[in-house]
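These notes are about the structure you will find just below.
== chain A ==
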Amino acid sequence: MRAAVKSPPAPEVVEEKPDLGTPLLELKGISKQFPGVKALDDVSFAIWPGEVHMLLGENGAGKSSLMKCLCGAYQADTGAYFHMGEKVEIRTPTDAKKLGIAVIFQEFSLVPYLDVAQNIFLGREFKSKIPGLLDRRRLYAEAQKVLDRIGLEVDPRTKVHTLGVAQQQMVEIAKALSQDASILVMDEPTAALSDRETERLFAVMRQLQAKGTAIVYISHRMAEVFALGDRITVLRDGKNVGHAVPGETSPDQLVRMMVGRTVDMSYPRNFRAPGDVVLELKDISATTGIADINLVVRAGEIVGLCGLVGSGRTEVARAVFGADAITSGEVRVFGRIKQGGPDVAATEGIALIPESRKTEGLALIRTVSDNLAVAGLPKLFPNHLFSPGRARRSAEALIKRLRIATPSPNQSVGLLSGGNQQKVVIGKWLAAGARLFIFDEPTRGIDVGAKSEIFALIDQLVAEGAAVLMISSEQAEIVHVCDRAYVMRGRRIVGELSRSELSEENIVRMGMHDE
Partner candidate 1 sequence: MLNLKTLVVAFPAALLSTAALADGESIAVFTKNQTNPYFQAVRVGTENAAKTMNAKVIHYIPTKPDSIPEQLSQIEDVIVKKPNAIVFIPVDYKAMVPGVEQINEAKIPVVNVTDRSAGGKFLAFVGADDYNLGLETGRYLLKKLGGKGNVVIIEGVKGSLTSIDRVRGFNDAIKEFKDVKLLASQPANYQRLQALQVMENLMQSHPQIDGVMAANDGMAIGAIEALDGANRKAQVIGINGTKEAVDAIKAGKMLASGDYNGFVQGCIGTMVAIRALRGQPIVTEVVLKPTVVDSTNYQPYDVAVESRSCPAWDQAAAMATKTN
Partner candidate 2 sequence: MSDHALSAAQPRPRLPAIPGVAIVLVALALVFAAISPNFLSTGNLSNILVQSVILLLLAMPMTLIIMTEGLDLSMGAVLTLASLVLALTVVSTQSLVLGLAGAVGVGLAFGFVNGWLVSSLRIPPFVATLGTLGVAQGLALIVSDGQSVVGIPRFLRQVYSGETAGIPNPILIGAAFYALFHVLLYHTKFGVYIRALGGNRDALTLAGVKWQRMLVAVYMLGGAMAGVAALLLTARINAGHPTAAIGMEFDAIAAVALGGTSFERGNGWIFGTLLGVLTVGVLRNGLNLMAVPSSAQVAATGALVIVALFLDGLRSRKP
């Protein structure tokens, strides 16, 4: 099997027979068909106690489908499950639970108006002695125990909707841990976590491993794959395309397996001298709590905005775009003072590519063509009359230019993969003729291949004279791509790093809390 990794291009599926005894859980020949798509095609997969099994693959490769089959949310069309060598059925989440499988989902499975404890024990409520009622005292006591274990300092009576994304993710983790599962599946658990919380999570994982828990771990972060993984399985287009062991492979090789072709991971940039000032913030404070924000973005440069999750980066972006009200200071765009909401921002040539594609960036029930046209309507149709033909032609041009993979401009955008959806969000601003682009986590949840395409696109934009402000939690991206970067902490800008000063260490040092 190792040979397979060493011989690109993509290897065929290789049988693996390590001498580890009976697997804790084994999936054989799993297939799952959706209308129009074969999500899983004859996938086999095994986990042994005490190991961290990395599951890699681009978005749409079938990782999530495989996980959902594993936890009973989907029923596989064909294939068999073996638990400690015995054939078992997993047809419902309850079946999975009985086998000791717990899952931490990427899309939150939390209920906003239940408290932390109720969420952790959802579906496993403690019965009181009085029939029909619940034992609340025990609920909170048990919840506190779990929270202590992962070091989350939150009152178990706190309603989940008041928590931030990172804390919600930790509750999600607590929920899975509380099940004392023998098999724990984690889907990008660190995507929303800060470094501190990530460290805590890894510590807990090591404890679990020591106790013999098997962990299936999905990640897009190569560093994690190599730091944590005992074994790696790569999926592509619903098929199992290979196995590897971290010590014997390299990131480039894994990427080749995932993508099926060679991908340059260095995000090449053509740095050039910046032009005129496009965006200038002077002492901006906003209702969302950010204060005294000063920054400058020039034409032809990509400026990074980094800091921990929750440091106020998104708020800066929203304040520039007019999505949240500014309480003091001034925003200058192309030299003019900008006032007003997002509609004014759009007409002045500002584009916001928001953090959450699905809820803030796209109308999922509408077509690719509709979504590509929506921001540029006033520009494409200056006389206010809409022409479906022209909208379609404009969409087709953008689909070609951005290489958006869609069967037709009339495809519902909700059916596209994450990377293609992100391209649609960018495309709509190209149609609107934007000159200042604000990207908020442009690569979140996007696979490696699409990532480099998006960075190439951003580079092309600045080459054509646009200005870009980019928020990212992945410091490596900032370091690779940006001309300069501002670092935020506690809703203020705490420093600026020039190209020569840009390094992950510097970003982390400036962005960390003083503790």
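Inclusion criterion for the candidates: all candidates are chains of the complex that A comes from, given by their letters.
Worth a mention:
Criterion: a residue touches a chain if its C-beta (ideal position, glycine included) is under 8 Å from a C-beta of that chain, and two chains touch if they have at least 3 such contacts; residues count from 1.
Just so it is clear, the model here is predicted, and its values are computed rather than measured.
Shown alone here is chain A; of the other chains of the complex, listed as 1 or 2, the one that touches it is 2. Of all the residues in chain A, the ones that touch candidate 2 in their complex are 71-73, 92-94, 97, 103, 105, 107-114, 118-119, 122-125, 128, 132-134, 136, 153-155, 158, 161-167, 192, 287-289, 309-315, 355-356, 490-491.
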